[in-house]
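Below you will find the structure I want to go over with you.
Only one protein chain is missing; all other protein chains are in place.
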Amino acid sequence: MENPSIILRTVCPDQPGLVCQLTSWINSSGGNIKHSDHHTDQDAELFLSRIEWDINSYPINKLEIFKGFQQIAKNINAKFTINYTDEIPNVAIFVSKQNHCLIDLLWRVRNGELKMNVPLIISNHPDLEGLANDFNAKFIYYDATYNQKSEIEKQILNKLKLFDIKFAILAKYMQILSESFLNEFPEIINIHHSFLPAFKGSQPYHRAWKRGVKLIGATAHYVTKDLDEGPIIDQRTVRVSHRDEVDDLIRKGRDIERISLARAVLMHLNHQVFVYNRKTAVFD
Amino acid sequence: MENPSIILRTVCPDQPGLVCQLTSWINSSGGNIKHSDHHTDQDAELFLSRIEWDINSYPINKLEIFKGFQQIAKNINAKFTINYTDEIPNVAIFVSKQNHCLIDLLWRVRNGELKMNVPLIISNHPDLEGLANDFNAKFIYYDATYNQKSEIEKQILNKLKLFDIKFAILAKYMQILSESFLNEFPEIINIHHSFLPAFKGSQPYHRAWKRGVKLIGATAHYVTKDLDEGPIIDQRTVRVSHRDEVDDLIRKGRDIERISLARAVLMHLNHQVFVYNRKTAVFD
Amino acid sequence: MENPSIILRTVCPDQPGLVCQLTSWINSSGGNIKHSDHHTDQDAELFLSRIEWDINSYPINKLEIFKGFQQIAKNINAKFTINYTDEIPNVAIFVSKQNHCLIDLLWRVRNGELKMNVPLIISNHPDLEGLANDFNAKFIYYDATYNQKSEIEKQILNKLKLFDIKFAILAKYMQILSESFLNEFPEIINIHHSFLPAFKGSQPYHRAWKRGVKLIGATAHYVTKDLDEGPIIDQRTVRVSHRDEVDDLIRKGRDIERISLARAVLMHLNHQVFVYNRKTAVFD
Partner (left out) sequence: MENPSIILRTVCPDQPGLVCQLTSWINSSGGNIKHSDHHTDQDAELFLSRIEWDINSYPINKLEIFKGFQQIAKNINAKFTINYTDEIPNVAIFVSKQNHCLIDLLWRVRNGELKMNVPLIISNHPDLEGLANDFNAKFIYYDATYNQKSEIEKQILNKLKLFDIKFAILAKYMQILSESFLNEFPEIINIHHSFLPAFKGSQPYHRAWKRGVKLIGATAHYVTKDLDEGPIIDQRTVRVSHRDEVDDLIRKGRDIERISLARAVLMHLNHQVFVYNRKTAVFD
């Protein structure tokens, strides 16, 4: 069992001396840095930094840490987040009928690979209730046919608050969330079953088959109000041939969907993803 | 050195007994089949077949073979091609300024990997003349700025005839051929530096970088009048990250462009590609 | 739902007219061929053929089919198998403590991707009994510490007979089966967590980490009496770097183990694998 860590992510305008300033501050309180990674986006003139250090050896408490760094952030005009690896977030998973991404995520949680709790599973279909039960998650089904979307989204937002959900995963959820929903609850990862920006929108495998591509793809990305346009976290492709029917594309696609989504969630949970300029930097 | 072969490609409506009919005809003249591959596209209700047999043991001549099969083709309502591996085609390569695909193709020709002659290299820039000379190819440069496109294309078509060119390769040729040119000379393979259908058209690496994709791609395809819409023969992707600038994308892309184009040309030369319904079947 | 098929696999010395002979026989009874694939191994002078045709339109019964082809097989000196896609085999899965391959296989069975029944799960550890129960499989745990291996294997063989098991999958089963066991029950697929022939035997990830490889691998293969020397069905690799500890190798490896094993089982179930000369030909 690894010791818990503090993870500091900083984004600020590039300027000399930043790495030293950040690490000095950590060292001055006796912090022992385990990982540090920095990147300068020269086009955006931005400095990105992720530093992880041991919480055990660290004498000051969370509030002091926050206030201490707030001062530095002001000086360097930085946005920052501070996270603790022993604070396990609650995560909601949204699904429709397909189970492969859901079961894959829940298996990785159970095995300790993804450090999160999944107390809540939301669906517009009743099919996956049994699976949710197997993993002790509350399953909430709403019927999108007979209800107002705005009303449904309001109820979902209430549930997300009730279960103290930090972020959500759309694990093959075949509904589009409204802009107002996203304004209320913006931290959402989606898996799209194509190599974006190719085949945005519905039925990407059918369209890929029709076009005769020789590779199909999967893309894990943050959700924004523009469909399939959010910052990309991970992408995978797999080879297909003329021998593959649409069903084969769907079958082969499931494997890269699962792996791409799982990796995106892992990176997100480890606070290894920076989002800026509608893109991501993934410090892996 | 392998014995030369006859290669018969047949496309016809699916119907019982086709494989037997084709192979019987070959066996009845004593043909020894080296490779045979068949595919039924159940959606298109089409049967595709490629059979390769030894030319040495085969007692009948090319004209007899053609006439003999023409009769069968009529009965089964088939389109077909017959090729001989000891007939090495003349191929023209079109380039602009970049040399990586050209040098790669010429190297593979010299090493015997691609069985074709390259007597003619055509360019809208003078830069690669030296390379053409190194490989004993005639280099024809025309200045696209000061001349009428239709006039230039007419001259190019004349050269293609003069050099008895069977097909052409656009090896990073940054000009668009007109529909009338393609009607006159349709057998052309292009390499596009993106994962089609993503980033059609110009500057795909710049747009890929801007979009923040995590993989970039290359697509080798037949040229049709609709830009970057032709039947795809081969596709590759390579991983990129936030650390990669546009220049890195271009550098990494060169490697998959070369390999994708070379593979497409190899498959084409071996008569392993079928084109139908704006797609390909690649019998590899 | 696809129509059920008959699948004929034939291996015999290469000789002219084989494809025609096989397809004639099928066509003569009105069989409509859906897929056919042939390969000549010129080194081994062997002809391999797999033909799949529609069972619905086929007027003769299984016994007649068998007897009919037996006659042909005699003439061409062939070994052959005939299988029916509507005969779903019973399969036993052997596990130890790790659950990722088991859960992956059971999920694919449930989703209809792998057409097999799994009535029996055998383990040298009690850990995965709950998972077996979730999928309605009998879980048999034996304690390898306190029992004679030969005695345990005898009991296992009895169970395999009792449950009418057609073949077995070692899904991270950390025991070696004896030669006498394999003689009694030879049809077994194993997943080894390295790129064979590198890192045969125990602790491949630890040894890979120590060696500083930049890719790790997984190999699905048939089990033979020589450890990790059996015919290879599928192999995968995944990139690793100096930032990956042994635990990361194990984590990344799980994904390729699952996918490689699942693909090998799919190919085996579809009768797409030929084994000869200690190698396989996989007709995919």
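Chains: A, B and C, in written order; residue numbering restarts at 1 for each.
Note that in this section a residue touches a chain if its C-beta (ideal position, glycine included) is under 8 Å from a C-beta of that chain, and two chains touch if they have at least 3 such contacts.
The model shown is predicted, which means the values in this text are computed figures rather than measured ones.
The hidden chain makes contact, of the residues A:23, A:90, A:175 or A:241, with A:23. Of the listed positions C:62, C:97 or C:214, the one in contact with the omitted chain in the full complex is C:214.
Touch with the hidden chain on the side of subunit B covers residues 99-100, 103, 107, 111, 113, 134, 243, 251, 255, 259, 284. The chain not displayed touches subunit A at residues 16-17, 19-20, 23-24, 27, 30-38, 40, 42.
Counting over the whole complex, subunit C has residues 39, 41-43, 195-199, 211-215, 217, 231-237, 241-243, 245, 274, 277-282 touching the chain that is not drawn.
Just so it is clear, only the chains that are shown with their structure count from here on.
When you average the Cα atoms of each chain and compare centres, the chain farthest from subunit B turns out to be A.
Our note on geometry: subunit B versus subunit C, Cα centroid distance of 37 Å, whole angstroms. Between the Cα centres of subunit A and subunit B there is a gap of 42 Å. Among all residues of subunit C, none touch two or more other chains.
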